[in-house]
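Have a look at this one.
With one protein chain removed, the remaining protein chains of the complex are shown where they sit.
Take a look at chain A:
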Amino acid sequence: MSLASTVLKKAFVSKDVKEAHNRITKEVGSFGYDAWGYSKDGAEIGLGVFKKLYDHYFRVEAEGLENIPAKGRVLIIANHSGQLPLDGALIAIAVATNPHGPRAPRIMIERFFPTVPFVGNLLNMGGAVIGDPVNCIRMLRRDECVVVFPEGIRGSGKLFKKRYKLQRFGFGFMHIAMETDTPIVPVGVVGCEETMPSLANVKPLAKMLGLPYVPVTIPVPLPSKVYLRFGKPLDFSGVVKTEKQVIENVEAVKDAIRGLIDEGLSQKQGWFH
């Protein structure tokens, strides 16, 4: 372990986090890495850092964690919001510290991230993986817990006026779930929309910088309280016979997420609570 890792671990990794992380069973190579760049030490440090934000800044309330299978392949499908992928990080912390059986979450990220110095590597070390269907299928075949935001940048980059309105879902996750007989756990995320409200997207600047979007928003995420609602696993296993069937299944997942978002919104009291 490098000196930087040792220092960061001392600074951020509490005893509880260490215990939760040690309970995760994850196959890694002789240097503590897997084929996608997941690092056992890196994930522990990431967990330590974000657990503090999870507990004290966003004061996350997670319900339905018992719906995540303690082992075996699973796809966690959630709504996406908040300009930055904070919702992904918070779901990851909830999954990694799940008292019913912690898992190493593998979050599918935008293809743009690996090209950014430091960001791509840090995300990989924490368990995030470029959102390629091939990666998703291979990880599910290895019985991993994969988190997908089928809205992609349509969800994360949407303006504040469209908050809590689900954007178009990609169908890839449903094809993969059916092909690999993987249960889907729907998640409703409430609160991340308020962390970085975007008033506009400066498209020409985004194009010039090669970014998916450049929002007109505040520079630092606001401490909005976040509610995560994990629903019952949905089973769509079986051969894809028609694309219509896939669309219907995707709509069923969207309906489940909408229901979970509504539950979360009913608990939310104002912008920060």
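Heads up, the rule we're going with is that contacts are C-beta pairs under 8 Å (C-beta built on N, C-alpha and C of every residue); 3 or more make two chains touch, one makes a residue touch a chain; residues count from 1.
The rule is simple: contacts and distances are computed from a predicted model.
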Practice item. Between "NADH-quinone oxidoreductase subunit H", "UDP-glucose 4-epimerase", "Asp23/Gls24 family envelope stress response protein" or "Cell division protein FtsL", choose the name on the UniProt record of the chain that's been left out. Key: "UDP-glucose 4-epimerase"
Check your understanding: From the list A:D132, A:D235, A:E248 or A:D262, which touches the chain that is not on show?
Key -> A:D132
Review point. From the list A:R111, A:K203, A:K232 or A:H273, which touches the chain that is not on show?
Key: A:R111
**Study point:** Absent chain, residues of chain A that touch it
**Key:** 2, 29-31, 33-37, 39, 111, 114-121, 129-130, 132, 134-135, 138
